[in-house]
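Of the protein chains in this complex, one is absent; all others appear in place.
Letters A, B and C mark the chains in the order given here, with residues in each chain numbered from 1 onward.
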Amino acid sequence: MSDSHVAVAEPAHRELRHHFVDMEQQANTASLGMWLFLVTEIMFFGGMFCAYLIYRLKYFNDFAAASQSIDVRWGALNTAVLLVSSFTMAMAVRCAQLGKQKLLVVFLLFTMLFGATFLGVKAKEYYDKYEEHHIPGLNFNFDGKLLGHPDYPVNQRHTEMFFSIYFAMTGMHALHMIIGLGLMAYLIIASIQGKFDTRYYTPVENIGLYWHFVDVVWIYLFPLLYLISRK
Amino acid sequence: MGNTPFWPESASNWAPGVDGVYIFLILVSAVMCVLIFGAVGILSVKYRRKPGVQPTAIEGSHLLEITWSVLPMFFFLAFFLWGAIIYFHERTPPQGASEVYVVAKQWMWKIEHPEGQREINTLHVPVGKDVKLIMTSMDVIHSFYIPAFRIKQDVLPGRYSILWFRATQAGTYHLFCAEYCGTQHSGMIGSIIVQSPSEYQSWLNGGSSNTPLAQTGEKAFAELGCVTCHRSDAQGRGPVLTGVYGKPVALEDGRTVIADENYVRESILDPGAKIVAGYKPVMPTFQGIISEEQLAALVAYVKSLTPAAGQPAGAVAAKAAPQTSKTGKVQ
Amino acid sequence: MSEQEHHIVPVWLYLLIGSTLLFFTWVTYAVSKIDLGAFNTVVALCIASFKATLVVLIFMHVKYTSEKLTKAVIISALFFLGLLLTLSLADFGTRNWL
Partner (left out) sequence: MATAVVPQQRTNYLNAEHGVKSWLLTTDHKRIAILYMFVVTFFFFIGGIYALLIRLELLTPAGDLVQADTYNRLFSGHGIVMVFFFLIPVVPAILGNFLVPIMIGAKDLAFPRINLLSWYLYVIAGGLMLHVILTGGVDTGWTFYTPYSTAFASPKVVEAGMAAFINGFSSIFTGLNFIVTVHRMRAPGMTWSRLPLFIWANYATSLIMVLGTPVIAITLVLLVLERVFRLGIFDPKLGGDPLLFQHLFWFYSHPAVYIMILPSMGVISELIACFSRKRIFGFQFVALSSVAIAVLGFLVWAHHMFVAGMSVYAALIFSFLTFFIGVPSAIKVFNWTATMYKGSVTYETPMLYAFGFIGLFTIGGLTGLFLATLGVDIHVTDTYFVVAHFHYVMVGGVVMAYLGGLHFWWPKITGRMYPEGMGKLAALIGFIGFNLTFFPQFILGYVGMPRRYYQYPPEFQMLNVLSTAGATILGVGYLFPMVYMLWSLRYGEIAPDNPWNAAGLEWKTTSPPPTFNFHEDPIVDFEAYNYDELKDIPDER
């Protein structure tokens, strides 16, 4: 078995896998794979968006009332935090492209910090919901009033459904954040070990794509969950 | 009944139509099978490997491809239209059908006739009369299936499913549950007994005297206190119900819905869901307070409230709306 | 992206995009306080889509990739997501029509 094709141009990069011709093919392959994975993620969250959409149309008043019990300020803050983390992630990828290894680690650390902040705020919000007895299936009790009829209570079951979907969607999102933090930690270790250079930084780039995707999901979750008919 | 049937009995208004499409489909399929299998058989034998004979390279033919793509579409369109017409009729029950309430639960069918007769796993119907089944389930999804009538409808918890038919042939037919519903799914069977009108009448008259369903509903309507708000003189806190059934109802948020069985049901169980324009959402929910049977009786009663002669249906509700000021708007 | 063609996005652009995103988050929040009726949701979703597009085009480098396939992949994902939502709604939205 001769790998004569590869050997002619330049010495093979130590990260080049045996079944690729060159680093370019390898990087393009990994990038396409990541994008396809993000497609599966879109469809994965899509199932929940579908459920959300249908019940929101069906139980609009109850959903609106339930949505207003969530503190929109925390949600807005978290949106900002996540957007900033996306910015630092983009900067991290840029450093990787330019081979600035130290700065890469710094930006990755910042990204992790903002990611952890997001999760912290989320935990605080969850705890508030627990205090207010808004956890479905766990002594749920919602005493909100119907929009436009302050004397009339909303339908408990339907507000409970809002919170079911709220927890399912934000919980699944938070799980993705946690996985993202783990991947980020891996990147930091790998870049300290000097695994990346200007010709090989595919993991940084792909994990960056993943992180931005998680951000995009939240960009939609924020108005859909926090801002139903808020006045 | 040891004989093996190769064709189901045909005992309802749907059977001839469904059988018609089915036979049409079988004929078309049979022709297709003969063509395809014949072609495979002939070509594979005629062009079997022979010494010295080389295969001829053929790229394909756009004309052929287009022909055998487009030609089937005409048949498909015919299948679709014929099937769709039958289906559309199946989903639009006629006026004046006798309305039978069916409550499914694991693993039995409870049936209540408008005249008040109750049956379990048996349904008596007369030949030649339209029968509309208003069905709901107390637990899981079931499916009401009468092969001899060629009709089937899933029965869901939490809402009414509608099915209608007109029996054409006296006899006893299978009733099956066709949606898997747990341990005794295959035991959730019964009989449909189709009788001549006179036999059916004597069946109705036999047995203990029954209170008609609407009358039971009227009693519940009074006992549950519905009558204090839903007064018939448009002075109550709730809308007048006379003549509401089957008519469009204007809602507070600007939408209009048709007051069908499911609307009446929802209004009793979840009164806040669709508030009639001009009224306040003051009605308490009856979720968990009344049984499916009581609910059926109430629905039957509301439906029986037809306006007295000279008063056009739905006029009361429409008149009541403008005089009460609209309170907030739901967005 | 390949070593020959990968595009280095200038820092100022990242900063601009980042601050635009933050600005529009504030806009979303502010607009939600104004009563626009059903348009509140429309506006919020339009802003969200604008923000998402910025993230995808700039942060995720889709604007700079020479690879048409990436764009095709994204569009097809949105197409099939749209199918799921619209065809489901075709049922839930028309159930009471009869």
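Observations on the structure shown:
Everything below uses one rule, namely that a contact is a pair of C-beta atoms (placed from the backbone, for glycine too) under 8 Å apart; a residue touches a chain by one contact, two chains touch by 3 or more.
Bear in mind that the values here come from a model prediction, so they are computed numbers and not experimental data.
Although it is not drawn here, the omitted chain touches the following shown chains in the complete assembly: A, B, C. Only one residue from B:179, B:218 or B:292 touches the chain missing from this view: B:179.
Only one of the listed residues, A:110, A:152 or A:167, touches the absent chain: A:167.
Counting over the whole complex, chain C has residues 69, 76-77, 80, 83-84, 87-88, 90-95, 97-98 touching the chain that is not drawn. Interface residues of chain A with the unshown chain, by the touch rule above, are 1, 5, 17-19, 25, 28-29, 32-33, 36-37, 39-48, 50-51, 54-55, 58-59, 136-138, 155, 157-158, 160-161, 164-165, 167-168, 172. Against the chain not shown here, chain B presents residues 1-8, 14, 17-18, 21-22, 25, 29, 32-33, 36-37, 39-40, 43-44, 47-50, 53-61, 64-65, 68-69, 72-73, 76-77, 79-80, 82-88, 90-91, 106, 139-141, 143, 145, 147-148, 150-154, 156-159, 161, 174, 176-187, 189.
Everything below uses one rule, namely that only the chains that are shown with their structure count from here on.
Of the two chain pairs examined here, A-C and A-B, it is A-C that is joined by more C-beta pairs in contact. We define each chain's centre as the mean of its Cα atoms; on that basis chain A and chain C are separated by 14 Å. Annotation for chain A: residues 229 touch two or more other chains.
Counting partner chains per residue, chain B has residues 331 touching two or more of them. Listing the residues of chain B that touch chain A in their complex gives 270, 272-273, 280-282, 285, 287, 327-331. Per the touch definition, chain A reaches chain B in the complex via residues 59-62, 64, 146-149, 152-155, 157-158, 229.
Partner chain A is touched in their complex by these residues of chain C: 1-4, 6, 8-9, 11, 14-15, 17-18, 21-22, 25-26, 28-29, 32-35, 40-41, 44-45, 47-48, 51-52, 55-56, 58-60, 67, 69-70, 73-74, 76-78, 80-81, 84-85, 88-89, 92-93.
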